[in-house]
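First the structure, then my questions, so here it is.
Here the complex is missing a single protein chain, while all its other protein chains stay put.
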Amino acid sequence: MKALALIATVITGILLLYGTRDFPAWGDPQSPANRHLSPYYIENAVAETHVPNVVTAVLGDYRGYDTMFETVVIFCAGMAVASVLRRNKS
Amino acid sequence: MDGMLQEVVAKYNYWIYVVLMMIGFYAMIGKRNLVKKLLGMNIFQTAIILFFVSTGVKRGGGIPILDKYKVLAEGIDPTQIVNPLPHVLMLTAIVVSVSVTGVALAVMQRIHREYGTLEEDEILERISE
Amino acid sequence: MIWQLDLLILLLVVVCALATITVKDLLSATIIFGVYSFLMCLLWAEMGAVDVAFTEATVGAGISTVLFIAAILRTNRRSKD
Partner (left out) sequence: MKQRLERATGQHPGDSPIIKTSVRLLVPFVQLFGLYVIVHGHYSPGGGFQGGVALGASFILLALAYDLKTSIRHFSEGANAVLANTGALIYTGVAALCAVMGGLFLDYSALDKLIPLGPIEWRSFGIFLVEVGVGLAVMSIMVSLFWDISSGGEMDEGL
């Protein structure tokens, strides 16, 4: 069982290492992830929201849905733990 | 030889992330204790979050907290600041990871209350009895 | 970005992850996992992701470790592998 798990892990790792060949170099400012959407946020976030911390501006305003459902997820986790663990006291 | 060295310098971070992910993956499928499985899942999550954050790094870039009046007056060059978008997405992922940990620990306590053990093979034995 | 520091922290992180999954005492494994979280937080602060580093320091090394310890003390402390 353990040998099987080790073999599966090593195969997955080799596939992922093979995949890193196509990645852009680490820390490259011209990589595709850095060119597409984020220059807009860096250039315009302060002017549009007056918040110097760009991460807070994107978290609270541009991607508000993400944060809203994150709160809902935490809320559901609290509900789930209470309903799994608490016993009926009657 | 020189090209290979350049390749190693450009990619060694990614290789270490893959090694971390392999450790977490092995703990998830190879270990029998449920708490060990959960620790492995947390390691897996941090490896993936590390990979996502590292896609936003720019060499020589500053942190994404800007000087408000200077930016309003003269604008800013986007290549000087690291990419804030992966940070936002991964902030949400960390929050979800702690919720998942809490729910999993609650379910684990319920299993312990029911079967008296947290080892996977013993639980399977009790179920089949 | 200092690459020597970067490489050192990455190697320490791998060592901590290996120790977490090999130690048989679950309480020790949890404490080593706290160390792992703090090293990860250091790595992110060094990459410029200050918000993510702050979140990991409060959540991964604070709340998560406490929840693990609470659950382990309610159940078994020993693990077979």
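Going in written order, the chains are labelled A, B and C, and every chain counts its residues from 1.
Heads up, the rule we're going with is that contacts are C-beta pairs under 8 Å (C-beta built on N, C-alpha and C of every residue); 3 or more make two chains touch, one makes a residue touch a chain.
No experiment lies behind these values; they were computed from the predicted model shown.
The chain not shown here makes contact, within the complete complex, with A, B, C. Residue-wise, the contact with the chain that is not shown comes from B:106, picked out of B:21, B:57, B:106 or B:123. Hidden from this view is one chain, which touches subunit B at 65, 91, 95, 102, 105-106, 109, 113. Across the interface with the omitted chain, subunit C contributes residues 50-51, 53-55, 58-59, 62-63, 66-67, 69-71, 73-74, 77.
Think of the hidden chain as still there; on subunit A it touches residues 48-53, 55-57, 59-61, 64-65, 67-68, 71-72, 74-75, 77-78, 81-82, 84-87.
Everything that follows uses one rule, which is that only the chains that are shown with their structure count from here on.
Annotation: 18 Å between the Cα-based centres of subunit A and subunit C. With each centre defined as the average position of its C-alpha atoms, the distance from subunit B to subunit C rounds to 11 Å. Residue positions of subunit B touching 2 or more other chains, listed in rising order: 12-13, 19, 26, 54, 56-57, 59, 61, 64-65, 86-87, 91, 95, 102, 109. Residue positions of subunit A touching 2 or more other chains: 27, 53, 55. On subunit B, the positions that touch subunit C within their shared complex are 12-13, 16, 19-20, 23-24, 26-27, 31-33, 35-36, 38-40, 42-43, 46, 49-50, 53-54, 56-57, 59-65, 82, 86-87, 90-91, 94-95, 97-98, 101-102, 105, 108-109, 112, 117-119. By the touch criterion stated above, subunit B contacts subunit A in their complex at residues 10-15, 18-19, 21-22, 25-26, 29-30, 54-59, 61, 64-68, 71-72, 75-76, 78-79, 81, 83-89, 91-92, 95-96, 99-100, 102-103, 106-107, 109-110. By the touch rule above, subunit A contacts subunit B in their complex via residues 1-2, 5-6, 8-10, 12-13, 16-17, 20, 23, 25-29, 31, 33-34, 37-39, 41-43, 46-47, 50, 52-55, 58-59, 63, 66-67, 70, 73-74, 76-78, 80-81, 84-85.
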